[in-house]
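Before I ask anything, let me first share the structure, which is written out below as structure tokens.
Here the complex is missing a single protein chain, while all its other protein chains stay put.
When the chains are written out, they are named A and B in that same order, and each has its own residue count from 1.
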Amino acid sequence: MTVTPLGIPRRLLEFTIDGEQARVPEGSTILDACRAAGKDIPTLCEGDTLRPKNACRVCVVEVEGSRTLVPACSRKAEPGMEVRTGTERARHSRKIVLELLASSVDLSTTPRVAEWLKEYEAKPDRFGPDAARLNEEPRVDNDLYVRDYDKCILCYKCVDACGDQWQNTFAISVAGRGFDARIAVEHDAPLTDSACVYCGNCIEVCPTGALSFKSEFDMRAAGTWDESRQTETTTVCAYCGVGCNLTLHVQDNEIVKVTSPHDNPVTHGNLCIKGRFGYQHVQNRD
Amino acid sequence: MSKRDRTPKTYTRLTHPLVRDSRDEPFRRATWDEALDRAARGLSAARGAFGMFSCARATNEMNYVAQKFARVVMGTNNVDSCNRTCHAPSVAGLSAAFGSGGGTSSYEEIEHTDVIVMWGSNARFAHPIFFQHVLKGIRNGARMYAVDPRRTSTAEWAESWLGLNVGTDIPMAHAIGREIIHAGLANEAFIARATTGFEEYRALVEPWTLSLAEKVTGVPAAAIRELAHAYARAERAQLCWTLGITEHHNGTDNVRALINLSLLTGHVGRYGSGLQPLRGQNNVQGGGDMGAIPNRLPGFQDILDPDTRLKFESAWDTVIQPHYGMNLTEMFEAMEDGSLKAVYCIGENPAQSEADSEQAVRRLKALDFLVVQDIFLTKTAELADVVLPATAGWAETEGTTTNSERRVQRVRRAVTPPGEAREDIDILCDLAARLGHDWKYADAETVWNELRSVSPDHHGMTYERLEEHQGIQWPCPSTDGLEPTYLHGRLWETDPARRGRLAPFGIVQHDPPVDLTDERYPIRLTTGRRLDSYNTGVQSGGYASPLRRGEYIELSPEDAERYGVVVGEEVQVTSRRGSVTAPVWVDPALRPGLAFMTMHFPDEVDTNALTIEANCPIAGTAEFKASAIRIEKLPIATIVG
């Protein structure tokens, strides 16, 4: 009989990070190793439930013998590799990447970015007042979620979550090319004419707040969104027997947003429209 | 042409108890004391003629207390829940074969299997996150086969979709079994070691040649053969089903016919090989596990077993009736003949969810006393004498639920319930106290620990461990370890003692749907779920889904043309039991003669006025999936926008 596979045991490999010895299981990325070693490398497009896209390049590090910098999020650690995370060269590229993004995209709701801009002494303003920006208006075409592409750093995470990595709905893609590339549904139609099934798994992975619950969008617009007053409670969805774990974000006894734990064995952070948005009935209180 | 507003009815939360002094009067607000006193009076008057409708959406803890209420306080095994309307046949079929009513595999295993059969299951819509695991399996190289009358979203992912006639699952399964046997693909070692009744099964399926099956099911013989070979030749295979199998008058037989295929090929009891019924409610598995069914005590332990009874009698200090109680279906019949006089209905909406809903309402009205405990004033609550406002199980209560892969997970209170709404367990305990049983449960965990003390399968699951592991699958007898993710590995043991009871083949005959199509009712109506809606829509109607378009009667393009109707046009839909008007939708996934509706919008279109209450004699589930209807144009065309 077949027994439960425990997985092939992974060998450990050794290499150095900033001169210190690191031991990680084979297959780990440089980022995994850095995090295990307590090194804080900024990341934007990296997602714990998604294959590394390494599009943002903010996590670059120096690897001995490599002509260019390498993205820590996707490059696998190799035996004997010499990795340096804080060199002037790596820090320079991170700084420029942050400046390029901050000068073209609205990063006001991107967690930690303000801290990084400070740490890397980034000055996005130095590209001048005429520096091209995305200049997108928020797209409010349904009652569940808003796409504010002025905040989009084109990390591809929403596309990957909607596509073959999780949802397999393929409602969105990157359309166009270069600086004009945008996330779009087919024929650039409104969401309501698209294949979108409103699972919100794109919102779950969006690193900048470009995709947000309508409730969050509206509350932010009204100035009432206050995460310090919110609680997060994980429970189980009531809409079918699959048993998806929901994390309810509650402010003033109102559910304002629903996420799912990314390490949950049932959902891996994914939900369907009912689990993600179907909470309103409990708070139809009068 | 007139337009009609099709916004679904929105329900607002119940915030205080309601009572009425007679059925002719409207409800009036009452204090908890008054409402509970009335409820206690009404129930005690009906001792011996009482039924409990427990709730497959509430927590395990609530279900445990509810069944205990029925058995200890009311002295009856008449306790059941809406699992009767969906997956009772799965439980009945699986326990007949394996002695346990749960799905045998885990979600993760479907990602690591070779062949997946989705039979009567549109999981893409009804169980989207389970289907993500299926998609992982497909991306990992598994081949998926879909058996469904409609070419659903699920079927569109299949290597091969087999569009069988509604209610011909047994012929299809038997023909697959016969083909496997004749092609020499049966797993003889497993059959000999782990099963009984194979010779009888062989004789049973022998007449079901591929060509006969083609005639009966409508599916080409080559397609059936391909599925048979794919399933039998796979090293690992998963067979999944949903209500397309169970919601038939012979649902349990359907389940047995599918289980037979796993016995024939050894696709059970191994990692990656198994049987997976997909549950429709968050706790339909747990409700049964907790004993909120008429034939089992908590831990799915048989009431007829004297040792089990003795254990519970001493734990609960009571006497347990040594026979099965009535299931939901039987209780409804007993309302008709007057032998059931009072019902305590928690969180269920049978007035809209039962097949032949007009009959269900009539029967509920015949009761002497009806208490409804819910978060909304549902159509069922409107018929009650006392209405008790409860909390929403998933967001306002502490406890656990058990999912389709037998994983017990914690639910937690995230928001404060509105007004005077109270938790189900507290209400039940207050009522029990008024009826002479003073139960002390400090919290849900206390209830859970009591359950753990009487249910070996749950014994190892402390709240702490559930938190640590993000849920634990039963069986979990020990607090030290975890069992394999799949059930019935014992069947592969070489030592007969460890192998335990062998799995019998189910000797089940084809029996076509009760509601036959004929010249007057030429169209087969089947039912199902849509992606964004849920059951009777009481909960899902509360949010603004961009996908929602209300209830439609979905027809094939050919039928729409034949009847000269267009999308949005209202038509009269009539079955032998009732008639509704509904707008037309055209779905190319349907073939001529096949129509589709949901029960998500009963306040607009009461689909269950059409369905037939032809019940599975074993499990009591009604044949929601097959009614005969006709479509008629309305004299004045109405288009719904």
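As a working rule, a contact is a pair of C-beta atoms (placed from the backbone, for glycine too) under 8 Å apart; a residue touches a chain by one contact, two chains touch by 3 or more.
Methods note: contacts and distances are computed from a predicted model.
Asks: One chain is missing here; what is its name in UniProt, given the choices "Permease", "NADH dehydrogenase subunit F", "ABC transporter substrate-binding protein" or "Glutamyl-tRNA(Gln) amidotransferase subunit A"?
Replies: Matching "Permease", "NADH dehydrogenase subunit F", "ABC transporter substrate-binding protein" or "Glutamyl-tRNA(Gln) amidotransferase subunit A" to the record, the invisible chain is "NADH dehydrogenase subunit F".
Asks: Mind giving the shown chains that are in contact with the missing chain?
Replies: A, B
Asks: Could you tell me which of B:153, B:265, B:357 or B:611 touches the chain that is not displayed?
Replies: B:153
Asks: If the hidden chain were put back, which of B:88, B:175, B:191 or B:219 would touch it?
Replies: Of the candidates B:88, B:175, B:191 or B:219, B:219 is in touch with the missing chain.
Asks: Quick one: which of A:64, A:186, A:227 or A:263 touches the chain that's been left out?
Replies: Of all options in A:64, A:186, A:227 or A:263, contact with the hidden chain holds for A:186.
Asks: What is the set of subunit A residues that contact the non-displayed chain in the whole complex?
Replies: 52, 54-58, 60, 68-69, 71, 74-76, 89, 92-93, 95-97, 100-101, 103-104, 126-128, 130-132, 153-154, 156, 163, 168-181, 184-189, 193-195
Asks: Name, in rising order, the residues on subunit B that touch the hidden chain in the full complex.
Replies: Contact residues on subunit B toward the absent chain are 124, 138, 143-144, 151, 153-163, 218-220, 222-223, 556-558, 588, 591-592.
Going forward, only the chains that are shown with their structure count from here on.
Asks: Inside the complex, what are the residues of subunit A that reach subunit B?
Replies: 1-5, 142-144, 164, 166-168, 191-192, 196-199, 231, 233-246, 248, 250, 253-255, 261, 263-268, 270-275, 277-286
Asks: Residue numbers of subunit B touching subunit A in their complex, please.
Replies: Its residues touching subunit A are 10-13, 15, 57, 87, 107-108, 112, 126-130, 132, 135, 139, 236, 269-273, 278-285, 375-376, 392-396, 401-405, 407, 409-416, 418-419, 470-471, 484-486, 489, 492, 531-534, 538-547.
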